[in-house]
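Heads up, the thing below is written out as structure tokens.
Removed: one protein chain of the complex. Kept in place: all other protein chains.
Note that the chains are named A, B and C in the order they appear, and that numbering of residues resets to 1 at the start of each chain.
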Amino acid sequence: MAIRGLLRVGEVAFRVMDMKLARQHYGERMGLIETLEDADGRVYYKTWDELDHHSVVIREADRPGIDHFAFKVYDDATLTDLEPKIEAFGLKVERIPAGVYPKSGRRLSFVLPTGHTMQLYAEMERVGNTMGYHNPGVLPDEGVIRGFRIERLDHILLGGPNIEENERLFTEVFEMSVSERIIDADSKVSMAIFFSGSNKPHDIAFQAQPDGNRFHHASFRLQSAADLVHAADLIGKYRIPVDVSSNRHGVTRGLTIYFFDPSGNRNEVFTEGYMHYPDSPTIVWDTNDLGHASWSQDNVVRPSFFTVLT
Amino acid sequence: MAIRGLLRVGEVAFRVMDMKLARQHYGERMGLIETLEDADGRVYYKTWDELDHHSVVIREADRPGIDHFAFKVYDDATLTDLEPKIEAFGLKVERIPAGVYPKSGRRLSFVLPTGHTMQLYAEMERVGNTMGYHNPGVLPDEGVIRGFRIERLDHILLGGPNIEENERLFTEVFEMSVSERIIDADSKVSMAIFFSGSNKPHDIAFQAQPDGNRFHHASFRLQSAADLVHAADLIGKYRIPVDVSSNRHGVTRGLTIYFFDPSGNRNEVFTEGYMHYPDSPTIVWDTNDLGHASWSQDNVVRPSFFTVLT
Amino acid sequence: MAIRGLLRVGEVAFRVMDMKLARQHYGERMGLIETLEDADGRVYYKTWDELDHHSVVIREADRPGIDHFAFKVYDDATLTDLEPKIEAFGLKVERIPAGVYPKSGRRLSFVLPTGHTMQLYAEMERVGNTMGYHNPGVLPDEGVIRGFRIERLDHILLGGPNIEENERLFTEVFEMSVSERIIDADSKVSMAIFFSGSNKPHDIAFQAQPDGNRFHHASFRLQSAADLVHAADLIGKYRIPVDVSSNRHGVTRGLTIYFFDPSGNRNEVFTEGYMHYPDSPTIVWDTNDLGHASWSQDNVVRPSFFTVLT
Partner (left out) sequence: MAIRGLLRVGEVAFRVMDMKLARQHYGERMGLIETLEDADGRVYYKTWDELDHHSVVIREADRPGIDHFAFKVYDDATLTDLEPKIEAFGLKVERIPAGVYPKSGRRLSFVLPTGHTMQLYAEMERVGNTMGYHNPGVLPDEGVIRGFRIERLDHILLGGPNIEENERLFTEVFEMSVSERIIDADSKVSMAIFFSGSNKPHDIAFQAQPDGNRFHHASFRLQSAADLVHAADLIGKYRIPVDVSSNRHGVTRGLTIYFFDPSGNRNEVFTEGYMHYPDSPTIVWDTNDLGHASWSQDNVVRPSFFTVLT
């Protein structure tokens, strides 16, 4: 039946404290493609190989973080099917008509046990990647791949309490797999849980945090390690604040760089990582090997990675 | 609901004309890991990052080609669910008990409209990749990644008549997407159809051929373009017959090398390629741009690619 | 004493038959940086990481090929030192005053035994790579690295008779090494001779040809195999005629692509290759292994590579 239900994180709505600096960061430097500035001043971006209208939205606010994130689902019937299941799980579902969110079909919105506002939608205006679908070639128009050469929004990591409740929602209702898990070696309590509903090692993950509705990072997929090196060079050139420079995660086996937008929201660029299937056993890491689980190329635990969120 | 139904091509059963040469090719040179030689002399291989017992089987025969291929499905209930649907589609389904095929659970077997024997199974003995699932690290034991550094069996391309009938089966019964299609520019008839049930640009494809049950190639996934270069160097070193050296496909955008095993069965190593989702529109190429569709780095049509099969 | 005498091929003067097409090719597509259009309509280009004013010159003519090539030498005293030695070798040396060639100091010009006009100069106006020499950073201004991402003009291969006479000049007078040689397996006659005066596997090479003053190719260095893949994608996108797509040379171990400018002049992009030192023994290939010597990833001899010159 292939991939059905929740397809991917299709929209992340960031709060930024300075639109000019944020547009410089996401647009000019990272190279996301601006597709809209709406009447409320929100700016919409897509990556070069995404076909839908946008995946990133920024709005000016007095504090960083995200307002919501949204998964695209397979079709409208999926929304109809999921709504009562989410209600039965115990979350109140708000129906948002088409058009309330620009370029978007109707949405379901609900608050996760971890305090995050999550939405689902089946339709978004399609803008393409400039290549079309008939004899498209393999490269888009000149200038479309630029900046960090980001292919796609890949995944997000969020922090909050009750991550096991989120686990029950994402596995039982959304039927994703737990691809990996980090546990406390003594208490066996889950510190972070990684979910995949695709061949990617994770589509979304949650980190245990005392306060709810915290944002850890949004991650953008690059084609190759060579592009990761190029992104690292640009990050350094622009003096973008770096959280952790080039390394490989034990979790997911992905190559990674973490950096911050001018408002302190953490971004990641990501490439490689293994291919996940629903018959892949869950990989468990414990805190005895937290350095290697986090940063397998130097095994150094960075405490800020578990404490700095927006 | 994530990936369900048919997960991936999990087994390809090759006929080879000289076992010693074939073992040198698949084992010593390509670097597949031999997991079994059975009582009938069949040899079983896996790639380093596959967890199941094997994905490639070779047996000695007087002509090359494949005996069958098999998809792993999500679970046993999937077999139960699909059996009547395949029958309703019009194919006779044979039930093969567990254990008939070594290390494998029960199977369904049927002959495609293109003449190929296709099987489905839900269980195969798991042997892992030497890393385990608890604090596994990111690299397997020394010597496990060797030869061409192949991660996984990726996909197969088969030739035969009635590929539109296969399309109906793979889309309506197996609920895969048609990710790409090559058509004759004049007649609009499909020359090749590519199916994805995952994030891969294709899991299986069929090429129109006058004779049924023809094998075009099996493809093995590499991590990166750097590993493709390394594989190309080894192919050259071992004087392995090359069909088409390093190039990029327009279809799938994958980097590729085609070469032949000592019996003339075509193999591919493959990397990159875009990320497919079920909401990705089908990409159509026509014969006016067949060179770029096939080999986008030099646009040269290689007729043998459409005529040499086993 | 480090590198002295002839430093590198610093200028290649191409004849092209259509300036508009040539500028599209060398400028817009390959991404060379135009630094001058002179009063005679000649257009001058540099690569992004070259510091001197130009390395490629194109002029319109009724046939392709090159007018001359020039080596930059260490200093003016080198010119003074070499002039009598070249004369003693038996070549007539013409002195060309500074400024005759734009942006260039005085030159020595002479005709090689193979019929090619070779020049030497010690001074060229410096234009830099936009980074400066004080706290330069590691990346030039945006847009400076573009197209094929070419770092430098790397080497040239020329065809003509009497290549052993050239060998005597380049080793005895210019004191370069013969890094590699291709010989006829039977007659032991040299078919191609490769010279290095640096850590590069070759700075210039000569191929035996019945007619003199023939141009085989000019080669441009890329940073990495990843950039070679990118160049290959652009070559395919622009439908640039390809001679041989991605492969590795046995000679030099360099990764390579050969393609033609719109006038039929052969270009190469090149990366990797071993590090040469003057104590490296000469590597000899014979015609029994000509496929691997030429194209080590598929071992196929391409006869055109030995017969198509401009």
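Before moving on, here are some points about what is shown:
Rule of thumb we're sticking to: a residue touches a chain if its C-beta (ideal position, glycine included) is under 8 Å from a C-beta of that chain, and two chains touch if they have at least 3 such contacts.
A quick note: this is a predicted structure, and the numbers were derived from the prediction, not measured.
Taking the complete complex into account, C:Met176 is the one of C:Ile33, C:Leu91, C:Met176 or C:Val269 that touches the chain left out.
Touching the missing chain, out of B:Ala13, B:Val138 or B:Met176, is residue B:Val138. The missing chain lies against subunit C, touching residues 1-8, 49, 51, 72, 74, 133-138, 151-152, 174-177, 196-200, 221, 223-226, 248, 250, 253, 272, 274-275, 277-286, 288-289, 292-293, 296. Within the entire complex, the positions of subunit A that touch the omitted partner chain are 225-226, 229, 232-233, 235-237, 239, 242, 245-248, 255, 257, 292, 295-300. Listed here are the subunit B residues that touch the chain not shown: 137-139, 224, 226-227, 233-234, 236-237.
Rule of thumb we're sticking to: only the chains that are shown with their structure count from here on.
Contact with two or more other chains is made by residues 225-226, 248, 292, 296 of subunit B.
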